[in-house]
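All remarks here apply to the structure that follows.
Only a single protein chain was left out; the remaining protein chains are all shown in position.
The letters A, B and C name the chains in turn, as written, and every chain counts its residues from 1.
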Amino acid sequence: MNGDLAAIDCDIAVRFVETDMMGVVHHSNYLVWFEAARVAWMDAAGMPYGELAAGGNHFAVTAVEVEYRTPARFGDIVRVRVGVSQMRSRQVSFVYTVRNAGDGTLLGTGSTEHICVDLSGRMAKIPQAAVERLGVGMARLTQRNRELSASGG
Amino acid sequence: MNGDLAAIDCDIAVRFVETDMMGVVHHSNYLVWFEAARVAWMDAAGMPYGELAAGGNHFAVTAVEVEYRTPARFGDIVRVRVGVSQMRSRQVSFVYTVRNAGDGTLLGTGSTEHICVDLSGRMAKIPQAAVERLGVGMARLTQRNRELSASGG
Amino acid sequence: MNGDLAAIDCDIAVRFVETDMMGVVHHSNYLVWFEAARVAWMDAAGMPYGELAAGGNHFAVTAVEVEYRTPARFGDIVRVRVGVSQMRSRQVSFVYTVRNAGDGTLLGTGSTEHICVDLSGRMAKIPQAAVERLGVGMARLTQRNRELSASGG
Partner (left out) sequence: MNGDLAAIDCDIAVRFVETDMMGVVHHSNYLVWFEAARVAWMDAAGMPYGELAAGGNHFAVTAVEVEYRTPARFGDIVRVRVGVSQMRSRQVSFVYTVRNAGDGTLLGTGSTEHICVDLSGRMAKIPQAAVERLGVGMARLTQRNRELSASGG
């Protein structure tokens, strides 16, 4: 995932309740981790999701894709790298890579697509103030990632 | 559980996602089953929860207790018997017994306490129309249970 | 979805816990409903998942896709139509359509891909006995669906 996606890493400790009788994490939890990483991304971008919601808008999920490579296990810390693959006036898409934070093993990848909705659930433009804050935040994250990359980070 | 609690039975198929790496159902799911049984009870009592919510009220949970006896497993149908142990102007309490529907094994017991709240989350009287419908429904369920009991059911 | 997919319908009552603060069902629950429908399909096909698991095999999820059309709400009964789009010696894929059982509104569609694994989590051939039972079951479901279709069902 390159810096142009304004990506961040979000570490999550696997919860016991997230496992199933196969002894590994149930696949549905990747969507929950994606969401937690998305929320952390919005914090990092300077546009906390709670503020967007308080203003009467939500990013409703319209599509998800996940590919599972290696099972996650209780005791693992998973590192979700989340970035923005597309942002339009009414839509935003995120991409995700999930790795074991300890040894870097690739656990899975995925993407989610969202539309901005208002309180009645109808598609709406992302509010202009949010667009501006997200633009500034994404530019800052991209710049940070390029510097990290240039310094071998 | 006697008929005076206006109890009903609600059968629920254990979901795979509800198991954990111990190979049995995770204990948190009992609260979800209690809730599903409570919702079924309100349907049976003639006061569907969705109508209460649409009118701007909720039964917020203020306390829960669960005792676990025998683990539930994937493949089991669990039978939750739910009844009302107390109903006041602003509060309602339910009691639960969970059994394996196949062989009758006792899986657990529990109780939940609720207060009626309005849209702002403040304690409120249960709306009079709901009280009346619940009263009629409970009388009907109690009568039905006494008849079932009298007929050896 | 045509009869050749050996599809069945599985009705599921939306649980209150499945909603989120947007007032509708959280998107992650579609994966849980898909799974419940898959389990019901295996029952209908004569090869209950619990028996496969008891024999030491699981169908591990390797990929999922979901497209969301209309939000599901508390109080809805959702009807998940699940069928098999591909079955190979080590892999199986399912497709899903989710509708409101009351008015038929399309809520979403999706697919899941699975590999057969053994107790150690390694890819394995689907046991021959299971393959045979699934083959008989799928033929029976396909035949039933064709008859339903021919009779206008």
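Everything below uses one rule, namely that contacts are C-beta pairs under 8 Å (C-beta built on N, C-alpha and C of every residue); 3 or more make two chains touch, one makes a residue touch a chain.
Computed from a prediction, not measured in an experiment: that's the story for all the values here.
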Residue among B:A13, B:V32 or B:A101 touching the omitted chain: B:V32
Among B:H58, B:R81 or B:R133, the residue in touch with the chain that has been omitted: B:H58
Option touching the unshown chain, where A:D20, A:E35, A:E65 or A:E113 are the choices: A:E35
Footprint left on chain C by the chain that the document does not show: 16-17, 19-21, 23-24, 26, 28, 74
Chain A residues touching the omitted chain (full complex): 13, 15-17, 32, 35-36, 39, 48-50, 53, 74-75
Interface with the undisplayed chain - residues on chain B: 21-24, 27-28, 31-32, 35, 53, 58, 60-68, 71, 121
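Please note the rule applied: only the chains that are shown with their structure count from here on.
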Far-end chain from chain B, centres as C-alpha averages: A
Centre-of-Cα separation between chain B and chain A, whole angstrom: 37
CA centroid of chain A to CA centroid of chain C, Å: 27
Touching two or more other chains - residues of chain B: 16-17, 74
